[in-house]
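Up next is chain A:
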Amino acid sequence: MVTVEMNQIVYQRPESLADMPTHYCPGCTHGVAHRLVAEVMDEMQIREKTIGVAPVGCSVFAYNYFDCDFVEAAHGRAPAMATGVKRVLPDRVVFTYQGDGDLASIGMGEIVHAAARGENITVIFINNAIYGMTGGQMAPTTLPGMKTTSSPSGRDVEQMGFPIRMPEMLATLDGAGYVVRRSLHDPKNIRMAKKAIRLAFETQLRGLGFSLVELLSSCPTNWGLTPVESLRWIEEHMLPVYPVGDYKVAQALAGLRV
Partner candidate 1 sequence: MPRELLKGNTAMAEAAVRAGLEAYFGYPITPQTELLEYMSKRMPELGRAFLQAESEVAAINMVYGAACTGARVMSSSSSPGVSLMMEGLSYIAGTEVPVVLIDVVRGGPGLGNIAPSQGDYNQIVHGGGHGDYHPIVLAPSTVQEAIDLTVLAFDLAEKYRAIAIVMADGNIGQMMEPAELPPMRPLRTEYPDWSTRGAEGRERRILSSIYIDPKEEEVMNYRLMQRWRTIEANELRFKEYFLEDAEYAVVGFGTAGRVALSAVRAARAEGLKVGLLRPITLSPFPYARLDELAEQVKAMLVVEMNAGQMLGDVQRATKERISLNFYGRMGGITPFPDEIHAEIHRMVEQPLPPGSDPRAAWLDSFASVLHVDGR
Partner candidate 2 sequence: MSKQTEILIAGFGGQGVLFAGQVLAYAALDSGKEVTWIPSYGPEMRGGTANCTVVISDEEIGSPVVRNPKAVIVLNLPSLDKYEPVVAPGGVLVANASLINRAPQRQDLVNVLIPANEIAEEIGDRRLLNMVALGALLAMLPVLPVEAIKEALAAHLPERHRRLLPVNYQALDRGAQFALSQARLPVV
């Protein structure tokens, strides 16, 4: 018979996560994404050599939640700022944490060129198909027909264009070492997401170029759904448009098991 030591804590706050409450809405998957990044930093023991770059958007205060050095970028400019840090400190680990408005709208130029240069940084890209911080406006990744506060009748692709699939696009660039999409809507996918984040940081440590993990995320508040409904909504509505998958995996990573 197995006895369980009652004072043994099996689920703890990762060291790389600061001991403080976040400002995220209940049910938002930013918390999950933060935790995965922090767990990976712990496992790889890179907390003390990591510099994070926070975006503008819901995760603007990400710098408060990670227990590592952090800088705060202007809207969309995180990849440029990360480039500046990394070029001066090539032996440190540098990552950006960006939402869809930040990365795929105002920061499109910076992310494409960082990938094209094979900038040795890691990008955690949160796609929840909406502008969260400003209160639910249309994002570049908003689904066709999806209602937002700035597309009240639903996104009309004739007028407002089509969703942008970032990993598919960035994977065409030779500088990209590891570009994948994962989802945070259920435990299995969350475990896959963590592996991907680990691989992205491994890509950087190995000097294999630009790495990006897109994470399909929920926004219960601005979607007007409960947290559980939101997770289902990711599965039913986002996955068909944004398929989970590996879009670019450098040859040197193929055999790596994490």
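The candidates were selected such that all candidates are chains of the complex that A comes from, given by their letters.
Here is the rule we go by: a residue touches a chain if its C-beta (ideal position, glycine included) is under 8 Å from a C-beta of that chain, and two chains touch if they have at least 3 such contacts; residues count from 1.
Everything quoted here is computed from the prediction, not taken from an experiment.
Engineer: State which numbered option touches chain A in this complex: 1 or 2.
Structural biologist: 1
Engineer: Using the touch definition from the top, list the residues of chain A that touch candidate 1 in their complex.
Structural biologist: 18, 47-51, 53-54, 60-61, 63-64, 66-74, 77, 80-89, 92, 109-110, 113, 117
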